[in-house]
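For this depiction, one protein chain was excluded, whereas all remaining protein chains were kept in their positions.
== chain A ==
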Amino acid sequence: MATPLTVNGTTHQIDLPDDVPLLWVLRDELGLTGTKYGCGVAACGACTVQIDGEAVRSCQVALADVWGPVTTIEGLGTPDALHAVQAAWVEHQVAQCGYCQSGQILQAAALLSQTPAPTDDDIDAAMSGNLCRCGTYPRIRAAIHAAAAALREG
């Protein structure tokens, strides 16, 4: 029986077993490869998406358990219409290899929707589950502060 799933505003009928993680529905069924597989055990944050605006590890959410509309990196903004967080990432030239950045950006966007003016401690608490092997953390921090300022100014 197909399972309905709403991603970036479009509802799909997914014909996969209930226990397939959202990550693999997005990547292999819907071709939304911006969401990355890194560890499969919620240890690296590369697969972070938003469900109902909340940042979650899509490798840990079974298809049958998705409780709301899903936003992936493709739905946050596009190259022609960047989200404020993505624009700050460009301004601060954050990405190196880039593989973890979809997850970092969705985690940061969720932080800013809850905490519009985060302190460094707020950033540490929100972002410590997102691993970056290239070590882009200083620029991530700077970009989050810049995005926060941009969003506050509207």
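Observations on the model:
Here is the rule we go by: a residue touches a chain if its C-beta (ideal position, glycine included) is under 8 Å from a C-beta of that chain, and two chains touch if they have at least 3 such contacts; residues count from 1.
Basically, contacts and distances are computed from a predicted model.
Of the candidates "ABC transmembrane type-1 domain-containing protein", "Bidirectional hydrogenase complex protein HoxU", "Xanthine dehydrogenase family protein molybdopterin-binding subunit" or "Dihydroorotase", the chain left out of this view carries the UniProt protein name "Xanthine dehydrogenase family protein molybdopterin-binding subunit". Among the residues A:5, A:73, A:110 or A:148, only A:73 touches the chain that is left out of the figure.
Note that of A:6, A:33 or A:60, the residue touching the chain absent from this view is A:33.
Within the whole complex, the absent chain has one touching residue among A:97, A:117 or A:149, and that is A:97. One chain of the complex is left out; on chain A, the residues touching it are 16-17, 20-21, 23-24, 27-29, 31-41, 43-44, 46, 72-74, 77-79, 82, 86, 89-90, 93-102, 105, 123-125, 127-141.
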